[in-house]
Each structure stands twice: as structure tokens, then as C-alpha cells.
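Got a structure for you, written out below as C-alpha cells; questions coming shortly.
Left out: one protein chain. Kept in place: all the others.
Take a look at chain A:
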Amino acid sequence: MFDYFDLSRPEVDLDGLADEDIAIDVRDLSLKFGSKLALKDIRMRIPKRQITSVIGPSGCGKSTLLGCFNRLNDLTPGCEVQGEVYINERNIYHRKEDVAALRSRVGMVFQRPNPFPMSIYENLVYGLKIQGIRDRRTLDNAAEQALRDVALWKEVRDRLFDSALTLSGGQQQRLVIARAIALQPDILLLDEPTSALDPISTLTIEELITQLKEKYTVLIVTHNMQQAARVSDFTAFLHQGSLIEYSDTNRLFTRPKQQQTEEYITGRYG
């Protein structure tokens, strides 16, 4: 059929994407916490410079899945991972992987805001300093730009050297997003980035996320299905550790293939 209008981007078939368009290639990934199987045989190709959201009921494994992409779960005692996760053609679970370097390329923002107990400014430049950047000008500019990106600059420009813990919950959440962006990672993992924010700040962050995709591959976990529908290009639905459905967001929210997805997104009993 002819396209007369430029209304919505055509649906993309994930299986049809070329390897070079894939940022994270998850191959048969399973994860156990002790005896609990938290992720089951996940197979998922996450496209580069696109926004992919992960939805699903509480406890289904969303945060755990994100934690696999920067090997955060390694820190949990009793955690056992099977399968492979390829980022830039390297299996990050290879025993020779440099995990510190990985984490600087894969930034993460957590479900609960966790500013470091230091000044707002120090929070923003902390990572850059660790990377060896000392030039005052560079650090100042990076801090200001990151704060502007998350629409926090106006609120905190006069108190940059106050403790970050004096910020409100919503401000703290924007600060930790700014902290992740300041490092300019390749991949940004956002776990419920707006759950503590008011609706207007939420829209600001969503707008920011949409802009981020020009430079970064973004993964966002959200309980807010409208948010997933609004911001993401692709959506994955997890249920009890299994990937039930993963497709173009336009498709998943209008014509899901699986009954379980349908029930979840339309607010029915599962």
C-alpha cells in the first residue's frame, strides 16, 4: 500500500534487523538467585539507538534483566548466570571481560534514587574524575549540560555545593539520571526512572529519554504502561522470568500476539 501520510513509523520486525543494528544480543540467558530461577532462557536482540522498554508485573525479573547488562547481579551472592550477552560483539560474561570498563559504557539509573552523600556538583563529576578528567572547565560544563538535559539546572544552579541529599525525591532522581548521562555511556539502563516524579517532571524526563536515543541505546523498565507506549520503540513483556512477547511497541499495544500480554496491558486478571 502507498503511504500518503507520515503518521507513525512503520512497524519494525525485530527478527529482520541486521547484526550491526543490534546493541545487546541476549542468547539463552538464565539466571538463578540461589535456587530461585529469576530469568528463564531469555533470547532478545535489543536494537542500537532505540528505546526498548521492559514491562511486567512486580517481581517478574525486570530489574534482574537490566542488571545482567552491566553485570550488576554478579555482586549478589548466590547469583548464577547461564547463557551469553553480547555487547559490541563481545560476550560480557566471558571470564576475561573487564567489568569496570563495561560499567562505564553501560550506565544505570536505579529504581530508588541513590545520590552519593556529597554535593550535587560532586555527584555529577564523580565518574568523570574517576576517568581521570581534572580540567575544571570541562567538569563544570559537563555538570551544567547534564543538569540542563534533565531540566534540573534552574532549580539547583544556586546550590550546586549543597549536599545532594537535601534535594527532593524527584530532584534526586533527575540528578542520578544526569550523573549517568554525564559519563556519556553507550547504553543507558533506566529502572523506573520516573516512579517518584510528578506528571510534569515525568513528561520532561520522557522527552529527555526520547532525545537520548540519538546518542544512546536506552532500556527502560517501567510499571507505567502508557509510559512504555509513549516513549519506547520496542517493548518486552516479562512474566515470571520468561520473555512472553517482544515486539514493536506499536504492535504490542494494539495487536499483541500472546493472550498473557493482552491480559496484562488491558488490566485483566492474569
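FYI, contacts are C-beta pairs under 8 Å (C-beta built on N, C-alpha and C of every residue); 3 or more make two chains touch, one makes a residue touch a chain; residues count from 1.
Note that in this section contacts and distances are computed from a predicted model.
Novice: Leaving aside the chains you can see, what is the UniProt protein name of the one that's missing? Options: "Pyruvate dehydrogenase E1 component beta subunit", "Cytochrome ubiquinol oxidase subunit II", "Phosphate-specific transport system accessory protein PhoU" or "1,2-phenylacetyl-CoA epoxidase subunit A".
Specialist: Answer from the record: the omitted chain is "Phosphate-specific transport system accessory protein PhoU".
Novice: For the chain not shown, which residue from A:Q82, A:N141 or A:T254 touches it across the whole complex?
Specialist: Residue touching the chain left out of view: A:T254.
Novice: One chain is left out of this view; which of A:I87, A:A142, A:A196 or A:I265 touches it in the full complex?
Specialist: Hidden-chain contact among the options goes to A:I265.
Novice: Which parts of chain A are in contact with the chain that was left out?
Specialist: 225-226, 229, 253-257, 259, 261-263, 265-269
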